Structures are given as C-alpha cells and as structure tokens.
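Only a single protein chain was left out; the remaining protein chains are all shown in position.
Chains here go by letter, A and B, matching the order in which they are written, and residues are numbered from 1 within each.
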Amino acid sequence: MVRTSNIFKSCFTGLFKHSSNKNYFLENNNFEVRKIEGRIIEAYIGEYASGKSENAINRAVELREQGRKVTLVDLDLVEPFYTLRPLKKQLEELGINVIAWETRETMGLGEAGSILKPEMKWVLRREYDIILDIGYGVEGAKTFNLIEGAADNKELKIFAVVNTSRPMTASVEDIVEYVERLGKVDGLINNTHLGDETDWDIIEEGAEIISEVSKELDIPVIYTAADEKLKDMGIATDKQGIPVKYIHRYMPHSFW
Amino acid sequence: MSVATPQMPQCWRRETKAHKFCPGCGHGLVLKALGEAIDELGIQDKIVFGCDIGCSLLAWDFFNVDTVQTHHGRTTPVITGIKRANEDVIGIAYMGDGGGYAIGSQHLVNAASRNEKITVILVNNTNYGMTGGQMAPTTLPDQKTETSPYGRDVKDTGNPTQGPEMVAAITPESAYVARGTVSNVRQLKKYIKRALENQISGNGFSFVEALSGCPTNWRTNAAETWKFIDKAMPEYFKVGEIKVPSEKKEG
Partner (left out) sequence: MTEKPIQGEKRVFMTGNEVVAWAALAANAEIMYGYPITPQNEIMHYWTRLAPKHGRKFLQTEDEISAGFTTVGGVLAGRRSFTATAGPGNTLMQEALSMAEMMRIPIVQVVTQRGGPSTATVIYSQQEVTMTCFGGNGEGARIVYSTSTHQELYDYTIKAFNTAWKYRFPTHVLGDGYQSKMRESLTMYDPEARGIDMVPTEPYVGNEGTPGVDRDPNHLRNTYNTEDELYDVVTNLMSDWEKYAPEIAEYQEYDVEDADVLIIAHGVVTRAAQAAINELRAQGKKVGHFRPVTLRPIAEEQLRKRVEQAKSVLVVESAYGQLRKILDNALYGLTTPITNFFKPGEGVTADEVVEEVNKLL
C-alpha cells in the first residue's frame, strides 16, 4: 500500500499566507437583480452550513467593488467563533467595515465568549449598505428581534440560502417547510454544491428543486451561486433561467 | 462639555468597562446590585468571587476583588474550600442555572446541607447561554431551545427546577434564601445584602437566585424580554424571600 486514494488535498497549504491577489474581485455579471435607490440592506439566512456567510461576504465585496460603502455583520449566535471572525482583517483591507468579534477581544475564557456585540444590535442605524450574515438556531428568523428596527425596516431584504446537498434541505417538501418557518423571506438563493467536487449537474439539480420551491411559495430565486472555478464554461443562466453568480470562496480560510 | 458617566459601584473595575455581556443581558444588573451591596457593607477587601463556566465567567475581571474562574458547576466547592481554609474571606459563588442546578447541583445541595458560610448567587435565564442556547433545568414548559427544538416536554424532562425552594427545604434555620429579579434591582440588592450579612455574621448558608434575561438566545426584542421576565418566569419562579433567619419574611 503505497498511497491511498488522494482524498487529501492541500487543504492546509498556504492558509497562513495572506491572500494579496486582487483578482478575486467579481466581474459584474451585467445583470441587475433589482435597481435600488438608497441603501442596500440584505440579510442572508439559512440552515446550518448552507452557505450564508460565503454569499454574504461575496455580496459585500461585490458592493465594495462598485464603489459603495458596506458594513458586513456576523450574527452567528450559536457558534460565533467560527464564521467571520478570522476573515475580519482580510475583508477590512478591502475597505469593508466588518462587525464581528475579534479573537483577542473575546475574553478567550471557557466556552465561546460573549455572543452579541452591541454594535450588532444597532447596526441598522448606520449609513450606507449593510449585509447581515444570520447564524442558524432553533428560532431561525426570530434573530431579527435582536436588531433594533429590523421589524419595521422597509429596505431590509431577507434571502434564504439553500444547499440541496444537505439532507435536511434536500427535497422540495423539506425546503418549503424550512422556509415557511423562517418568517418573511424575500428571495431564495440556490447555493447547491458539494464543496470541491461540485459540477454543473449538481448545481442544476439544486436549481430545479429550488425553482419548484419558488413556485410553491411564490418567492423569487435571486440567483444560482457557483464557484468561480467553474466560470470558464461561460454559463450565465442555469437551465431554469436563473441568473448565475460566480462566487469566490473565502470561508475555507476562516478556520484557525 | 463633560460626558456624564453612569453611576458605578465603587468596587467595580473601570478598566474592564464597557463589559462584554450581550446588550440586554441581565448579568450587568445583577452585578450592579452585588457591587452596590458590597460597597454599602464595606467588604470589598474581603471578597473572593468565584465564577462558573458559562456567561457568568465574563464577570471574572468585573470587580476590583480577587476572583477565580473554576470549572462548570464547581464554583460552590472551590469557594467552600477557600472559606473553610480562611474564615476571614467573604466567599461568593456566582453561577448560572446550569452551573447551579444541573452539573453543580450535588455541590449546591451538600453545601446547603452543611450550612456552609458562603453566599451563592445564581442567575437564572432558563437556558445555557454561552454555548448557544441549550435546554437548562429552569427552561419553561414548551420553551424551545437547541436541545428541545420541539419545545420542552415536561412529561419527559420534568418541570423547571425550583432551586431556592429546595435549598430552603434542606438548610437549617440559620440559612438565608431568596429569589429576586432584574426587573426590581432595588429589591434584588436588598436580598443580596441580607445574604452577605448572613455570611458576615457567621450565621450560615445564603442563596439568592436572580431571574434574568437572555434576549440573545430567547431571540426577543426589549418588550418581549421584559414580558418573559415579568410574566412568564414568575409563574414558575416566585419572587420574594423564602427563608429568613428568625425574622419576618418579605413576600
């Protein structure tokens, strides 16, 4: 036995190297999801590990690229240590204002440190665009209770991110049930993938399922997300007619 | 133009303020009541403050007193150990409902039974806050938490624990037991002060539970948070003094 099948990729190589490659800005896909006057305030919610953070970060970077001022907020209340925190510096260097706990700030004692930063509570009072990354939890969208003014805010758009490769949100019935429990949802995002082994078939399968959900709930699908590595195929809309948005993967750099 | 600073207890440590508790957390109020009680009794130099694992550990550098952060549920025995070795110390064991009524319950029961001359202050917010909102012994019936996603079924997991009542039942007459609430900080301070006096006079065990809020894990806005503390919780947890050594109780 010389070598086992090479399932061990260089996951860990270069993680501590600072990514200074500027080419990871998205090219504008030349489609406008909506024409917005005024602020863009979007909340990315969804099941555990559905891809909310990745999509939220990409959106913040996209807006920054357009010359807009953006605040990105990490509202993962059940495991606050594992999402945006490690990427904070990297994103701040791009000019994005990030509200997340920094390692050294959070006491470091015992379990996970405190969970909600005061700035998060009052974030809607800030000027300019705001992107919220809302962590999972049994009460789902009730997290909005913790943000002052969220209930009445007319500009706030709530997007549910779904990855149909995850067993609890794999079928139309399960997804419909899940989304219904989330309260008000303005859009769905097809984030179906299998990590590094994602191919178009998988993404299209997800698109089909989510389009069904969209019809049933009468909620539009905003876009289908695809890793920018798949960009070469030049696909701009999936087989359901949903626009494709290519995203850069920041999250693998978020652990340690 | 000078900026008005809020009135803080003398024994509070300024360098660690603003504190790290979530906005809307009840701990800040309980610790304020405790701080004022310490000031009024003039015992800042004698206090040893132990905190548990959970949100209570964020109080470890809160005061200008000596503190020790222990293991989950082990604050009571550590403070017991300190007090027995050095009786001049005023030992305060500060913990949450998990640290007191779940993993720490055997220590609480035994310290109470032995009438240890320490003061236990337990902050009850009906869930395990720091680890993300799991069920606690004081979770209310049908309340949803991360480990009771369909609501707490009391037929399966029992009713919310009534700690002060239990402590009152197993302690001798010289113990002081009360339950206060963060929605009446003045009353809470009075209870904490009486609890500490019971220790200072060498009388016996003292125990104060404080009903508190956790809007972060309850996912409630300000109005709903107070409603939960004022209306829902007192249905299971009666506020008032439960045991007062040779004195008339206040209800």
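Here is the rule we go by: a residue touches a chain if its C-beta (ideal position, glycine included) is under 8 Å from a C-beta of that chain, and two chains touch if they have at least 3 such contacts.
Just so you know, these numbers come straight off a predicted model, no measurement behind them.
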Fill in the blank from the handout: Of B:Gly26, B:Gly50, B:Pro77 or B:Gly132, the residue touching the omitted chain is B:Gly132
Exercise for the section: Against the chain that's been left off, what residues of chain A make contact? List them. Expected result: 1-4, 7-17, 48-49, 78-79, 81-82, 108-112, 138, 163, 165-168, 170, 193-197, 251, 255-256
Completion exercise
For chain B, residues touching the missing partner are 53, 69, 71-73, 98, 102-103, 105, 128, 131-132, 134-135, 137, 146-150, 157
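Please note the rule applied: only the chains that are shown with their structure count from here on.
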Practice task
Provide the residue numbers of chain A that touch chain B in the complex, in ascending order.
Solution key: 77-79, 106-107, 109-116, 118, 121, 137-139, 142-143, 145-146, 148, 151
Exercise for the section: Could you pull out which chain B residues touch chain A in their complex? Expected result: 18, 20-24, 53-55, 57-58, 60, 69, 129-133, 144-146, 149, 215-221, 224
